[in-house]
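Yeah, one chain of the complex is gone here, protein chain that is, but the others are all in their spots.
Let's turn to chain A:
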Amino acid sequence: MSKFKKKKKGLPAISTASLPDIVFMLLFFFMVSTTMRETDLLIKKPVLPQATEVKKLEMKSLVSTIYVGKSKDARIGGDKIQVNDKIIDVSDVPSFIFSERALRKEEEVKFMTTSIKADKEANVGTILDIKEQLRDINALKVSFSTTKGADLKSNYKK
């Protein structure tokens, strides 16, 4: 009996010395993968439509995003367009694209894509206006942002 007791006494506690290392490893992973610069939405968060034939947007650094949605204030009707941190008019879209182009290298400009994140309830007229503006300034690569899903019926109300 006494022999057993002696053995138990000798058993050391589990070392937690490597716990900080593990935690730090996770910490660095999340620090690196985090993208902090999310634009604050001034409009209501757009509910993206669903689609099945989606393509992933490559090269996130070359994507400029245009948000389209309803105003947060329910009294203001119509679709609002937001880029960066401000609400703009359709006619200001070219200047936004030009300012985005100025931030990129010359040779990368032709690979730039405009991602339109529009609410599924928005009017096509607004989107077509934006498209027309983009055409005018030769920003021809456009991506209609969608979520992957097969429920097309939810995209529109009967």
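Points to keep in mind about this one:
FYI, a residue touches a chain if its C-beta (ideal position, glycine included) is under 8 Å from a C-beta of that chain, and two chains touch if they have at least 3 such contacts; residues count from 1.
As a working rule, contacts and distances are computed from a predicted model.
One subunit of the complex is not drawn; among "Sugar ABC transporter permease", "Extracellular solute-binding protein", "Methylated-DNA--protein-cysteine methyltransferase" or "Biopolymer transport protein ExbD/TolR", its UniProt record names it "Biopolymer transport protein ExbD/TolR". Within the whole complex, the absent chain has one touching residue among A:L19, A:A74 or A:A102, and that is A:L19. Shown as candidates are A:A13, A:M31 or A:A74; the residue that touches the absent chain is A:M31. Hidden from this view is one chain, which touches chain A at 16, 19-20, 23-24, 26-27, 30-31, 33-36, 38, 49, 51-57, 60, 63, 68, 113, 115-116, 118-128, 131, 134-136, 138-148, 152, 154-158.
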